[in-house]
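Take a look at the structure below.
A protein chain is absent from this complex, but the other protein chains hold their places.
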Amino acid sequence: MSDAHADVTKHVKAYIAVFTALITLTVVTVLASRLTVAPSVHVAIALAIAGFKASLVAMIFMHLKWERQAISGLC
Amino acid sequence: MSGDHHHEPSFIRKYVFSVDHKVIGIQYGVTALCFLFLGFCLIMMMRWQLAYPGETMPIIGNLFGEAAMPGGVMLPEFYNSLGAMHGTIMIFLGVVPLLVGAFGNYVMPLQIGAPDMAFPKLNMLSYWSYFLGGVVMLASFFVPGGAANSGWTSYPPLSDIATTGQTWWLFGMVCLITSSLLGSVNFIVTIVQLRVEGLTMFRLPFFVWAQLITSFLLLLAFPPLEAAGVLQLMDRLAGTSFFLPEGLVVSGVVQTQISGGGSPILWQHLFWFLAHPEVYVLILPAMGMVAEIISINTRKPLWGYRAMIYSTIFLGFMSFIVWAHHMFMTGMGTKISAFFATTTMIISIPSVVILTAMVISLYQGAIRFTVPMLFALAFLPMFAIGGLTGLPLGLPASDIHLHDTYYVIGHFHYVVAPGTIFAIFAGIYHWFPKITGRTLNKTLGYIHFAFSFIFINIIFMPMFWQGMAGVSRRLYDQTVYAHGDAVQSLTVISSWGAWMLGLAQIPFIINFFISIKAGKKVSDNPWEATTLEWSAPSPPPHGNFATVPVVYRGPYEYSVPGASSDYIPQHITTEA
Amino acid sequence: MSAEVLPYTVKPHPVTGLYNGKFGIWLFLASEVMLFGALFSTYIFLRIGAPETGPTAWPTGEQTHLSWKLGGLNTLILILSSVTMVMAWVQFKMDNLAKGRMYLIATAVLAIAFVAIKLKFEYMHKFHLGIKPSTSVFFAIYFTMTGLHALHIIGGVVVIAYFIGPGAKLWHENREYYTNRIECTGLYWHFVDLVWIFLFPILYLL
Amino acid sequence: MKLSMITLAAAFAINTITFTPTPCQAGDKNVITGKIIFKGDLAKYKRTKINTSKDPNCKKSKKTIGSEKVIINKKTDPLTLRNVVVSIKSGLGDKVFPVSKEELKVTQFGCQYKPHIIAGQSGQTLRILNGDNTNHNIHFLPKVNDEHNFTQPKKDMVKGKTIVLKAEDPFKVKCDVHPWMNCYIAVFEHPFFDVTGKDGTFKLAGMPDGSYTIQAWHESFGTVTAEAEISGNTIVTKDMTFEP
Partner (left out) sequence: MNRSRIIGVATVIVVIVCMMAPTVVLGQTDGPVASGHIIDGDYGYGMPPNASKDGHNVDNLIHILHWFMLALFVAWGIFFVYCLMRFRARAGHRATYDPVKAKVSKYAEIGVAAFEAFLLIGLSMPIWAATKNEPPAKELATHVRVVAEQFQWNFHYPGTDGTFGRTAAAFVDTVDNPLGLDRSDPAAEDDVFATELHLPVNKPVICDLTSKDVIHSFFLPVMRVKQDVIPGMRIPVWFTPVKEGRYEVACAQLCGNNHYSMRAEMVIEDDASFATWLEEVGKVEEFDEDELD
């Protein structure tokens, strides 16, 4: 991970983008629960959105995206 | 590098709350050996009740108070408490801390050339959490109603309506699980990150590989039991009914305060999801130690080192999808039992591969019958019996008759008693010179081995016949049943075997304590082994190695053709 | 045994690219995934096992007495706290202690707000209605999962408070070591937020 | 075999004599006595034989045993009810009375508790003996007392710690191994209680002067109360009737 100041600020933009994405997705999940649809579909939608949000948090916030080397080193 | 003591740590800091992996290893070792012996004493008392039901126990009969053994006769609830605590103490307080806490903590950093574990304070925290768990388990004997008495598996609803000892058991388990969890994080980071230069993953001694896979098992398998423990604590304390179905009537009293909706099978799934990887945690480090000792004492590289490593990794994965072969009898359909029977058959193959590899390592070797080697050699046939008797239990059809009988007890005790505990003895005799600089007495060692080997077979071999006859396990008095009464003579033989095994440990205990001070002084490498821990002085100082070693070759370079001596240690630069 | 003696405590390992702390926290999060995984599978086991009708049927919608508004609010709070946590790490990376510490305090305050909402509005509200974990299996699993999650959040707050207060001493000794530790705390924090992201729809919406 | 039967019968006899239900105080001579009359269809409450085939050892101590849910003394003129606990319900205020030192004994004989109803004072000790050559699991089912659940696998095995009783409405004690075995324990704050025997009479003695409500409790028919006024060492008779 390069530590130059410029690079870190690039991260900040990513964080703000993820933040807004998470907010909108939460609203979407709540709206999705309003739809009158078969319960199994409800579950599928809710989990898909939650899964996507989780991957966003993991990739960006937890820096998995920038640790290509770690992942290749271990597995 | 090793001498940067900026302050001399006080006695407490150095020995009690130490962060040195060697001191913590010894703390784990001594505590776990005491618990092992205590667990063994519990079973020696139970064997009296099994062999001579209802008769007053001689000598120590009336030491246990009127609530447990009025007039020296053991009550069934005390018998059940002893049974449950025997299982818990032997596994969670004795063998796992010995294999992972003591041997892993002491030997593994030395074998990878690291100065200490990656997180020393975390290492200390995990010992003291284990110690707290042990104290809570011991204290639960004195709680009104006695210790937990619904088996070491503590199946609800029996454990949900049990006496307060069960709550202490659950809290003790949460402490022990936290200790193993923290320990496993420490081990994995140390093995992966702190290997010295030149020590690639496939130059690691097999013992270190076994510890790595065991740590992954501990890391990923223990949390579900912690979750199950939390759920059962909620059941017992907050009145929830995770494991209690609707409409329970306990001795005539309709349980209206239970909301129902839970199911006892939920606990069994969560428990066995841990307990099967747990039994592999019990056996893998033992296999690691036996492999080390065999290769050193046959002066020959381990046959199929890579095959053994791939089998261990495969064993690690498979152990997570095998758990329900403990639950064939809970009303399972053919689909689920077919899946788990198949995975059980598949998982028996890597164990056979590892065992065969170790036996073939003897071929064309120059076998030295030292005391650790005798224990390691005895491990092989005994583990074979343990493994083979797993087959009838793995197939659902034959499991119908054999489930929950003494056959099961014979099966897993053959794997654990002459298997893991003999490997532990082998490890103690093998690494004692490294820990104290002195060796254990050889003749006392031979006596200890010979008698232990004989009596351990006398205890557990008859159990297969009892199991076939249909004698159920955890029976306070087997003579109540006709099929139990017919084989009561076998129970008497087993009981005498157990008491004799108790006597056979005395030479070892004497040998252990005397040799610390009065044992014969030996060099740093008495067994002429190649792995890194023998290059450090014994006992190794605080930073382990005077100069950081560099590794040039694999761990088993014995009898290399054309070399000057019959072993070339890993850290020696290439021969002149 | 001071830090520099153990290799790769601060500098990342050449092969794995991780320093010890980060590797350790990721392993710890793996075990936490198994812990919450076990609780989620318990939830699924109980929900599938629940009969359609009768006293132990699975409550949905109004019968759960769970207001999705409070749940939604808590989700937003946690997402915000995740962002402030990562911004704190960014500030420490850019060497200004004051701003970084301010973000840490923001994270701690948001976390305490989350716990306060959960305890004050959700738990007390249920206790007043006479709903306890023992009322039904749904409330049992609800209280257990959200309770354990709240305990994890409180644990996180304690660690963050340590790094705001006494932990900051390390900043002056070894700046990078302190930032790494903040990053590990951040990883743990994002994981806790991640668990809530799954908890919220399952308990509140479905 | 013969000798043990005789000694057992002797022990059994001594037991009943030593067990004086009404420890009366030295000074006062106030006595409330009376009968518990049963008005109802005798045929409906016949005692039935209990099938103890599950454990043949029960037959070795006693040939057959009968259910003790409702025992009507057929020989008494107005039919009276056995095993009724009669005690003073209220009127004693908060006076404290000495607890008798004598130990209550319950024997398990023929897979049945002897006596069927045990009445005692809070603080009195209770000891349970095993008179059968089989295993019993004594299981208290109280709300206030602690839930004892212990086993006696052998004959003449005395339960180690004597059980100290706390005041509580009559609660059931059951044997988990022989589910038909049960008895009731009633514990009062004061010593004025009695259990009706074969003649259906009760005798409460030694209470200070005053007006009291007396309560009669039966395991199947519930409770009946009556008012009684007593003063100056007199004997008051008060009969109560159960009409199920």
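A, B, C and D are the chain letters, set down in written order, and residue numbers restart from 1 in every chain.
Throughout what follows, a contact is a pair of C-beta atoms (placed from the backbone, for glycine too) under 8 Å apart; a residue touches a chain by one contact, two chains touch by 3 or more.
Keep in mind that what you see is a predicted model, and the values were worked out from it rather than measured.
Trainee: Which chains here would be touched by the one that got left out?
Mentor: The undisplayed chain, in the complete complex, is in contact with B, D.
Trainee: Among D:T64, D:S90, D:T213 or D:T234, which one is in touch with the chain left out?
Mentor: Spelled out, the listed residue whose C-beta touches the missing chain is D:T64.
Trainee: Which candidate, D:Q121, D:N135 or D:T196, sits in contact with the chain we can't see?
Mentor: Here the residue in touch with the unshown chain is D:N135.
Trainee: Residue-wise, where is subunit B in contact with the chain that is not depicted?
Mentor: 75-77, 80, 149-151, 155, 157-158, 161, 244-252, 254, 260, 263-265, 298-301, 303-304, 329-334, 337-338, 341-342, 345, 348-349, 352-353, 356, 359-360, 362-369, 374, 377, 380-381, 384-385, 388-389, 391-392, 395-398, 400-405, 446, 449-450, 453-454, 457-458, 461-462, 465, 468-470, 472-483, 485-487, 489-490, 493, 558-561, 566
Trainee: Name, in rising order, the residues on subunit D that touch the hidden chain in the full complex.
Mentor: The list for subunit D reads 46-51, 53-57, 63-67, 69, 71, 135, 137, 149-151, 174, 176-177, 179-180, 182.
In this text, only the chains that are shown with their structure count from here on.
Trainee: For the pairs B-D and B-C, output the one whose chains share more C-beta pairs in contact.
Mentor: B-C
Trainee: Taking each chain's centre as the mean position of its Cα atoms, how many Å separate subunit A from subunit D?
Mentor: 72
Trainee: Between subunit B and subunit C, what is the separation of their C-alpha centroids in Å?
Mentor: One centre to the other, that is 34 Å.
Trainee: Counting only residues that touch at least 2 other chains, which ones in subunit D make the list?
Mentor: none
Trainee: What are the residue numbers in subunit B that touch two or more other chains?
Mentor: In subunit B, residues 192 touch at least two other chains, as defined above.
Trainee: Touching residues of subunit B toward subunit C in the complex: what are they?
Mentor: Residue positions touching the partner: 1, 4, 6, 19-20, 114-116, 118-120, 122, 181, 184-186, 188-189, 192-194, 219-224, 226-228, 230-231, 234, 238-242, 246, 257-263, 266, 269-270, 273, 542-543.
Trainee: Flag every residue of subunit C that touches subunit B in the complex, lowest number first.
Mentor: Residues 1-2, 5-9, 13, 16, 18, 20, 23-24, 27-28, 30-32, 34-39, 42, 45-46, 49-50, 55-56, 132-138, 140-141, 143-144, 148.
Trainee: Show me the residue ranges of subunit A that touch subunit C in the complex, using the header's touch definition.
Mentor: 3, 5, 8-9, 11-12, 15-16, 18-19, 22-23, 26-27, 29-30, 32-33, 39, 42-43, 46-47, 49-50, 53-54, 57-58, 61-63, 67, 69-70, 73-74
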